[in-house]
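For this view, one protein chain was removed and the others were kept in their places.
Let's turn to chain A:
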Amino acid sequence: MPGSLHILTLVKWVPDAQLERTIGEDRRVERTEGVLGELDEYPIEAALQIREALEKSAPETTVRVTALIMGPDGASTALKKALQIGADEGFHLDDEQLAAADIYATSAALAGAITHIHKNHDADSQLLVLTGMASEDGESGAVPAQLAQRLGGLAALTQATSLTVESDRVVVDRVSGNTRQKVAAGLPAVVSVTDQANEPRYPNFKAIMKARKKPVTTLSLADLGLTAIAVQSKISLIAAEPRPEREAGQIIHDDGTAGTQLADYLEKEGLL
């Protein structure tokens, strides 16, 4: 493919899933120990691999890889990590109006940001938007398709287990119900990438140093020409409580009869 390709990856600052995560009095997820979502490393790696493949097969094509994050000031640490892994440039949509955004508000704000970035930075390039398979806090996986709808009804090829860019289209392997599909869509398009797609690279010291010099642009809703009404959430959380902790039950050491004792337990509980 001649010309230029802009691969825009969406990343998110999420509470570390290895630690205990809580919802505060304000019914928002507490984000003090935030990190770049692990699932967001796969779309960045996919973007870098597409660039490396095109450098060989279509050296006349220039490929730009950027990362867009939406979140409060603290989210800049996750954006920095995306730049360390290999994105060339970062965009940070940071606006108080977006706190507690639901799927509807998130996709509306991201669509506005993507349109703004593409129009003002490289309107002539082809656009491919890559996301992770789901965010690690919201876990809905619904934003990519909704975003595609808002970007003028683009195709959304979600849950990709592999992807390649061939001339002006993206080709994806995915699972649909009980079938495996190979599907293609013309660019621009939105693709969500699973953790099966690749093995994300680990940033070395050189990459970490290089990332310090990469440009980051902070955007507000006003910069995008969006009003608070346009990004108003439709869904609100009205109650949240921790699930009672599971407690350890009976533990036995096998004395040669453990299989029988386990069958006794299952029978007693009506599970056979």
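The working rule: contacts are C-beta pairs under 8 Å (C-beta built on N, C-alpha and C of every residue); 3 or more make two chains touch, one makes a residue touch a chain; residues count from 1.
Going forward, contacts and distances are computed from a predicted model.
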Chain excluded from display, named as in UniProt, from "Electron transfer flavoprotein subunit alpha/FixB family protein", "ABC transporter domain-containing protein", "Molybdenum transport system permease" or "Aminomethyltransferase": "Electron transfer flavoprotein subunit alpha/FixB family protein"
Contact partner of the left-out chain, one of A:Glu33, A:Asp73 or A:Glu139: A:Glu139
Given A:Ala155, A:Ala211 or A:Leu224, the one touching the chain that is not displayed: A:Ala155
Residue touching the undisplayed chain, where the options are A:Ala123, A:Ala184 or A:Ala222: A:Ala184
Of A:Ala99, A:Val175, A:Met209 or A:Ala228, the one touching the omitted chain in the full complex: A:Val175
Contact partner of the left-out chain, one of A:Ser4, A:Thr61 or A:Ser233: A:Ser233
Missing-partner contacts on chain A, residue numbers: 15, 17-18, 20-23, 29, 38-39, 102-104, 107, 133, 136-146, 148-150, 153, 155-159, 161, 171, 174-186, 194-196, 232-243, 246-254, 256-263, 265-267, 269, 271-272
